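Yeah, one chain of the complex is gone here, protein chain that is, but the others are all in their spots.
For reference, chains read A, B, C and D in written order, and residue numbers begin at 1 within each chain.
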Amino acid sequence: ETSHAGKKVPAYDQKYYSRFKGKDVEINVYNWGEYLSTGEDGLMDINAEFEKLTGIKVNYSNYETNEGMYAKLKSGANSYDVIFPSDYMISRLIQEKMIQPLNYDNIPNFKYIGKEFLYPAYDPKNLYSVPYMWGRVCIIYNKKLIGHEIHSVDELWNAKYADKILMFKNSRDAFALALEKLGYDINTENRKELDQAAELLKQQKPLVQAYVMDQIFDKMQRNEALIAPYYIGDYYIMKEVNPDLEAFIPQNTNIYYDAMCIPSDSAHKEAAEMYINFLNEPQVAADNAAFIMYSSPNSEAVKLLDDEIREDKNLYPPKEELKNTQAFVNLSEETNLYVDQLWTDVLSQDDAYLDWVMPVFVLFSVLVLLINSIRKRRKKEMNNAGRRKNDK
Amino acid sequence: MRNDIIVSLKNIAAEYDGERVIDHLNLDIRNEEFITFLGPSGCGKTTTLRIIGGFVDPVEGDVFFDGKRINGLPPYRRHVNTVFQRYALFPHLNVFENVAFGLRLKKMPSEQIQKKVRAMLELVNLAGYENRNINQLSGGQQQRVAIARALINEPKVLLLDEPLGALDLKLRKEMQIELKRIQQALKITFVYVTHDQEEALTMSDRVIVMRNGEILQSGTPQDIYNEPANAFVADFIGESNILSGVMHKDYLVEFAGVLFECEDAGFEPMEAVDVVVRPEDIDVVPLEQGKITGRVEDIIFKGVHYEITVSGHGFNWLIHSTDSQTVGEMIGMTLTPNDIHVMRKMEEKK
Amino acid sequence: MRNDIIVSLKNIAAEYDGERVIDHLNLDIRNEEFITFLGPSGCGKTTTLRIIGGFVDPVEGDVFFDGKRINGLPPYRRHVNTVFQRYALFPHLNVFENVAFGLRLKKMPSEQIQKKVRAMLELVNLAGYENRNINQLSGGQQQRVAIARALINEPKVLLLDEPLGALDLKLRKEMQIELKRIQQALKITFVYVTHDQEEALTMSDRVIVMRNGEILQSGTPQDIYNEPANAFVADFIGESNILSGVMHKDYLVEFAGVLFECEDAGFEPMEAVDVVVRPEDIDVVPLEQGKITGRVEDIIFKGVHYEITVSGHGFNWLIHSTDSQTVGEMIGMTLTPNDIHVMRKMEEKK
Amino acid sequence: MNSKQAAYPYLMWTVVFIAVPLGLIMYFAFTDMQGSLSMDNLIRAGRYSSVFIKSIWLAAVSTALCLIIGYPVAYLMSRMQGIGSRTLLMLLMLPMWMNFLLRTYAWMTLLENNGIINHMLGFLGIGHLNMINTQGAVVMGMIYNYIPFMIIPLHSVMVKIQNDVMEAAQDLGAGPREVFTKIVLPLSKPGIKTGVMMVFVPAVSTFIISQMLGGGHNQLIGDIIEMQFLGNAYNPNLGSAISLVLMLLVLMCMSVSGFLDDEGVEERLL
Partner (left out) sequence: MILIIFSFNDTKGRTFTGFTIKWFVQLFHDAAALDALWTTIVVALVSSVIATVMGTAAAIGLEKMDTKLKAVVMNLTYIPIINPEIITGVSFMLLFVTAKKWLATMGIDFQFGWATLILAHITFNVPYVILNVLPKLRQLDQSLVEAAMDLGCNPMQAFLKVTIHEIKSGIVAGFLMSLTFSMDDFVVSYFTTGAKHQTLSVMIYAMTKKRISPEINALSTVIFIAVLAVLVTVNLLERRNEKRLKQGSLKWKGGAAR
């Protein structure tokens, strides 16, 4: 046993972790950006530590959103071994057989996961996922510059903050906010409700300075923007740099669970499971949680956290505070497509469009190309003929 | 006849980057004259032309046109047009539009342009080529377009900078005749630049021989050829035997170790001179009749004549003769007084 | 002397893109001969040379080299080297390496190469230029390198395709002499191509006049000049007055409406013939002494002589004379029988 | 015969890596996710016609500005001799060698509300300008990134305009203005064509500039395509359909302008 921040933690199981030593195994880990401790502030550089411990090389890359990750996976371009999708996305991946059941025997540290996180709605039999972090969506704002506290999602639509508002750059989170404001279920499949939400987002658009994900850090820290919805954990990172920031967590906000999964086409499942297991080593999970400031489902790790963090009401709230929060569930395929479409429309803002425009354009341009090339050839021939005649 | 002079350069000097390339040049060009600048590369022919054209400002001296001083007048205000060495045709315009360029600038009505351009193309033998692209023309044809383009502005003076330099021999001969014909037909002053002495002699009313930014001699082709002002001109103007000699007294010169009567006078007694003898002026005579004798070293058949190299009296004599000789044979040569051109030694210019 | 023939073309025909450019050409080239192809542009001179060099395969006929048929043998296997029109020196190699190129390919030992290259550069007067870059040489020097490069392979036959075409007049004259000297020194067969008749006459042992892929005449320069086979050759070989005439009987020809004695015989009675008179053969005499008379239309001073155009008897006579005349004056002209060259009318080839 | 074979590997290559991929775009554009023939994607692409128009508009504006700024620069450079013009060319190329993303990123920090420019403006008392995440910023980014593509072809055409052609025009009576309108301008037309094309095409299809400087609400057609392949709305069929339309658009511009007809395009493309 070693000690961590003055508390006892179990040592790594060297035998287990040395299974792949010297075998030149590499795993591709695909995670959200800013979602793993990189070893600053005296915390652990988790990937380096893992590589050192196991001899497995980690190819680590990042995505911005669930949907982006899904697209990358779906496109088939790359194979990954560990991914970190959120709740609704896990359902979708299960449904589309894009992730595979885990062998929990290879993940002994699964035992540290708090009971309340087992058998989640998105993976009811708990076959595919190991919870990673969880949290709630909040509204982050610059109290000093705004001048008062904020108590409502509506403030995101407040024209006073025009061009100082940031907004989610992914469809589910963005729609969730609009639906919350409208008082609808964030998982609604009702097209009318979704249309209204889209309408609301379009109304908001002129006020929005930018649609962002992690670029929010920079913008909020440097007072580029005044108000933005984001994930509560990240708020703490920003606040560290810019103490003027405050967070407001609406009652009915979105609660999210990100978990670790293994895509179906993973070539190194066992090594991937080892990685997942490693992330659940209490001291690893603790360092990680302290670094990214998200709420960890690893109860052993939580114990290792500084009290200040562990007792933070925003990160580890009492149960009753969560009762009005809403979690995402996967939507039907049609709704997914429909939301994607609405979302693209929001960003590109197109109201009236005509079905025939593009087919007609394609025909037209093909015609123009043809005519033009024929015309050119004819001209060339005439030119040549003319020259010949002249030469005689 | 002061009136007859169209362009006059007075005491002109020109510099590039502070280096003087034309030095105190004086020249009057008469109306309707075909005047040619002849000289080796870099002697300042182009520069002189560009001074007249307005592309180079002289650092000293005055340029007069029709009696008026025109220093500083930009090219587009001068009644002078230029045919550039590399034609400088406008590649984006066809033959017609190239020729019409100047007229269009003058906003002449379209039909009139049509008529004039056609007439001009007729003149340069390019009727029917109106719609050709420039790059579809041969060198000679391009040259003619360049001439037509310049002439259509009815300049009083046409400047031509080695207009035939890029053409091959045959075409050059043809174009020489063509140019002369045009000049005579239009009665325009032509100021012509070449470094080909045959071309200069063939075409010009007057030839200006230049060297190092100076005029060495100015005169009719015959003057220049027959009475070269110095050995440089003599050598440049045709094949010559140039010997060092000594003027014993008027009408008596010594060279190649022999005393010859000559037609020249006015030298210091025993002044060192250059003697020029044209190859075709040397008569071959039987050995015993020869005032000078030598051994035939080489004979080349040239069609019209044989070119014979004879060594004798410490000199390699070049002789043009219609009769052949035998290599290795000794022959005699004679010269009549008027075959001998005595000239002052030229002081070398740095 | 069958043995004496080094290259022999038998019934050669060549085509480009199905178009025939050489038609049933027969030619024997003797060892150590300086033979020149002369003819207007496009007549097939280069093509003939390329057939010998192995760059063009004849579609018909045989090429013999030293008695062996060599059709199809690639250029790098032939004992023939070529001096290309634009030198075709290797710009990435210096003078030495250019000349050494062929030897290096033969893997000759280095010192031997050194020695041979030096000797060769000596021969072409380029000793000391070994390390010069090609583009630091004047045209004439480049030409010499090209010759050295070809000669170092000790070819039995050297092909030269207008080797002096790109040089200016003065340099060309120099190089002509140089080439002739080299050929005589090395005793190699030179097959030379030019379209400059003076060059052909000056240098060659034998001149082949071509037109439209055919040989019109083959003979010594004097033969060709003095006894042109037809009006085309006569015209091509020098400036000529060519008139249509009628052969009344042997030694009597009528042209320009006048009967002349001549030295030609063997024609049909009253056969239509071409009559060629060289401009320098026409003697200008006082009007009343002239067998033909005419009006002086134009006089051009050419340095050595005046070129006089005289119209009379329905013809524009070209006369070269050392005496000037006055434009507009009537003059008389006479011809001696040996000034008159009577030749069969050439059947026009399509 | 022999040397012709040297091109065969490349011929194969063009088929596999140029023709086939374009064929695949076509195939995807006309099929649905299940792989059956469908016009839906193309029809759906119509939804983005306003994005097309916006992309074309922004690209056109940037192209025009590039031309207006680049033309005099190229002209001056072409008339300069030796060291001057080379140094200028080098200065021009310098940012080009810088990574494209870093360049754009640098602009991001420049244009920010609390960026250098606003600081300077504030310092000068002009006040505060909202620049980042506007269309202006996107146009700015396009100009900055693509102006070398305008200047280089213009320059390469202009250096070929010989002085004596301009002198000839003067000689024939053309004053400075006429020399420009009648000689320089028409002779640099091929360069203008190439430059316009070389700026317009990347500008109309960019997705980085709009993302980094446009704040995500100035979506251009490139963003939409990217979104369908690797972004928030996975739909390669729709993405292909939009790509196809974009490609045709570019081809049509090129065909109509006769972009590839002029001599020496090759050199100007480089």
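Some points to look at:
As a working rule, a contact is a pair of C-beta atoms (placed from the backbone, for glycine too) under 8 Å apart; a residue touches a chain by one contact, two chains touch by 3 or more.
Remember, predicted model here, so these are calculated numbers, not experimental data.
Across the complete structure, the visible chains that the omitted chain touches are A, C, D.
The hidden chain makes contact, of the residues D:7, D:68 or D:126, with D:7. When the whole complex is considered, the residue among A:215, A:314 or A:365 that touches the unshown chain is A:215. Contacts to the hidden chain, counted on chain D, fall at residues 2-11, 13-14, 17-22, 24-25, 28, 83, 86-87, 90-91, 93-103, 105-110, 116, 144, 197, 201-202, 204-208, 212, 222, 225-226, 229-230, 236, 239-240, 243, 246-247, 250, 254, 259-260, 266-267, 269-270. Taking the complete complex into account, residues 26, 28, 30, 33-34, 48, 59-62, 64, 75-80, 213-215, 217-218, 237, 267 of chain A touch the chain not shown.
Mapped onto chain C, the footprint of the missing chain covers residues 53, 55, 74-76, 80-82, 84-86, 88-92, 101-102, 105-106, 133, 136-138, 149-150, 153.
One rule holds for everything that comes next: only the chains that are shown with their structure count from here on.
Centroid to centroid, with C-alpha atoms defining each point, chain B and chain C lie 29 Å apart.
The distance from the centre of chain B to the centre of chain D, each centre being the mean of the chain's C-alpha atoms, comes to 55 Å. If you check the complex, the residues on chain D that touch chain A are 39, 42-51, 112-114, 130, 132-133, 215-217, 219, 223-224, 227, 229-236, 241, 244-245, 248-249, 251-252, 255-256, 258, 261. Those residues of chain B that touch chain D in the shared complex are 53, 55, 74-76, 80-82, 84-86, 88-92, 101-102, 105-106, 149-150, 153.
Contact residues on chain D toward chain B in their complex (touch as defined above): 162, 164-165, 167-175, 178, 182-183, 186-187, 189.
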